[in-house]
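All protein chains but one are shown at their positions in the complex.
Moving on, here comes chain A:
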Amino acid sequence: MSYYDIDAILTDSQKLPCTFELEVPGLGILEGNPGENIKAGTRIDLPLWLGEMLSIGARLGTSRLVTLDLPSALSERVMNALKADPRTVELRSLAPHFYSLSERILELFEEEEMVEVLSNTFKKRSAEIADHAHNPQGALGQGADFLRGLDETERQLFRVAHDSAKETRIWAGEAKKK
């Protein structure tokens, strides 16, 4: 992950719920009331880049600034759905950068089971993605719904799988170059 990576920056802009632990003057703007104070115990959704650093500040010995919660994209409900069948969940509507978001979240939380569920999800879905990439059925095929629900990482995977299959066909002389 590089400083200039656009996808990393977009991952960081996804929100997660935070609870403020102390009253801070002038921060009402985060809640949408500029000029006012933010009260202890207020729950607001902050982007990852802000929430993460505020919660890490808490670990350095000073009193806690905010406590983090799991974002809704990684809630118990979603985990259960993924356990049941990874292929029917629309990851994109949960979070456009679902996997990179979970990667970042798992740096902050201890969730052994979630790691398990997510890597399983990725494996199962990758196989499905590869299938669709190698056997295109067009935009109206039965796979269209599934493909619409791919998150950014999976989209890139799909593109790579699709392009490499095409390149191989060209190399083998079965298909013609444009």
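Definition applied: contacts are C-beta pairs under 8 Å (C-beta built on N, C-alpha and C of every residue); 3 or more make two chains touch, one makes a residue touch a chain; residues count from 1.
In this section, contacts and distances are computed from a predicted model.
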Among "AP complex subunit beta", "CMP/dCMP-type deaminase domain-containing protein", "DNA replication complex GINS protein PSF1" or "mRNA export factor GLE1", the UniProt name of the subunit that does not appear here: "DNA replication complex GINS protein PSF1"
Omitted-chain contact residue, chosen from A:Ser13, A:Asn80 or A:Asn135: A:Ser13
Among A:Leu65, A:Ala81, A:Ala130 or A:Ala165, the residue in touch with the chain that has been omitted: A:Leu65
Residue ranges of chain A at the interface with the undisplayed chain: 3-7, 9-10, 12-13, 22-27, 29-30, 32, 47, 49-50, 53-54, 57, 62-63, 65
